[in-house]
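Read the structure below first, then the notes.
For this depiction, one protein chain was excluded, whereas all remaining protein chains were kept in their positions.
Labels for the chains are A and B, by order of writing; each one numbers its residues from 1.
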Amino acid sequence: MTEHSTGTPATRRLGFVVIVLMSWLALSGLWWSSEDVVQGSTVRIMYVHVPAIWVAYMAFGLTAVCSATYLSGRTRSIAWDRFAGASAEIGVMFVAVSLVTGSLWGRLTWGTYWVWDARLTSTAFLFITYVGYLAVRRLGGTLRQRARRSSVLALLAVLEIPLVHFSVTLWRSLHQDATIADPNAKVQMDGLMLFTLFLGLFAFTALFVWMVLHRQRVIHLEDTVADRGLDAAIADRRDEVAK
Amino acid sequence: MKHATFIIGSWVLTFASVAGYSVWVVRRGRQLAKSATKEEMPWT
Partner (left out) sequence: MIARAVARKDLAVELGSRVVINQVAPFALVVMVMFAFALDNDGILQRVAPGLVWLATLFSMLVVVQRSFAVEAADGALDSLRVAGVDPAAIFLGKSVALMVQLFALEVLLVATALVLYGVEPSAAGWGEAFVTMVAATVGLGFVGTLYGGLAAGARGRETLLPLLLLPVVAPVLIGATRATEAAFGSGGATVSEGWPWIGLLAVFAVLFGAAGSVAFGPLVDE
């Protein structure tokens, strides 16, 4: 049977594992684990919020590594660029999820949807920066141009994001009320709660791997189709001229 | 469970985003793969 998808036996097995882990996480996070002494049931949001931002950091880290590898390699295989792009897109999604879930958590804990603390503000900047990165990837041109532009931009982001974070931290340190606003405030976690948190990290990581593999294969197909279209257009022109 | 709306809401948002994105990626892959040859799909 000819497979007409981006799936392979390996990714199908991985996908199954991911579904099992995520279901387990939901049961543990929403039902089996107990409430926090201080935060009460609000801590349950953490079981999705923390893994989400963790995946986002991982995703952008992968983008940076792939970008650097692309630029430094002699052959400059476009595969690195595909992974960079796929990873960044997934990262943007998870940052958005993290910002919203964090905001909901904040509403319950501090009574407000947003505070101008260093970490939140930097995270918002992280989001915007990579939205810009994704926009640049869509500028068109050849695959090599896209790869070069994107990888340089990704490495500039590696420079810029710590700088922004540092500036924002310095900025907020001027304001005394910065201390209350720690989204990851120390929580007294018992065994099952801690386990659920790590389960979340593990499940989301597996999910991330599955997503990146599929997404970069889709990019591969998109690029192939685009190339084919280009070849066809060139062939047409040649025929025209020959007539 | 106190604040159930917010908590369930967060989980639903997360899982829906993840599921939605995954479905979109797989679907798009199937759609594009329909017209692709074996050489163009090195993972097979």
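Everything that follows uses one rule, which is that contacts are C-beta pairs under 8 Å (C-beta built on N, C-alpha and C of every residue); 3 or more make two chains touch, one makes a residue touch a chain.
These numbers were taken from a predicted model, which means no experiment stands behind them.
K.L.:
Looking at A:G61, A:G141 or A:G229, which residue reaches the missing chain?
P.N.:
Result: among the candidates, A:G141 touches the missing chain.
K.L.:
Would you mind spotting which of A:A10, A:L156, A:L192 or A:A226 touches the chain that isn't drawn?
P.N.:
Counting the whole complex, the residue in contact with the absent chain is A:L156.
K.L.:
Sort through A:V164, A:L207 or A:L221 and give me the one touching the missing partner chain.
P.N.:
Looking across A:V164, A:L207 or A:L221, the contact with the absent chain belongs to A:V164.
K.L.:
Give me the subunit A residues in contact with the hidden chain, please.
P.N.:
71, 125, 128-129, 131-132, 135-136, 139-141, 145, 148-149, 152-153, 155-156, 159-160, 163-164, 166-168, 170-171, 174
Simple rule for what comes next: only the chains that are shown with their structure count from here on.
K.L.:
So what's the Cα centroid distance for subunit A and subunit B, whole Å?
P.N.:
So the centre of subunit A lies 14 Å away from the centre of subunit B.
K.L.:
Inside the complex, what are the residues of subunit B that reach subunit A?
P.N.:
1-4, 6-11, 13-15, 17-18, 21-22, 25-26, 28-30, 32-36, 38, 40-44
K.L.:
Across the complex, what residues on subunit A touch subunit B?
P.N.:
Touch residues, subunit A against subunit B: 2-8, 22, 26, 29-30, 40-42, 44-45, 48-49, 52, 90, 93, 96-97, 100-101, 104-105, 107-108, 207, 210-211, 214-215, 217-218, 220-222, 224-225.
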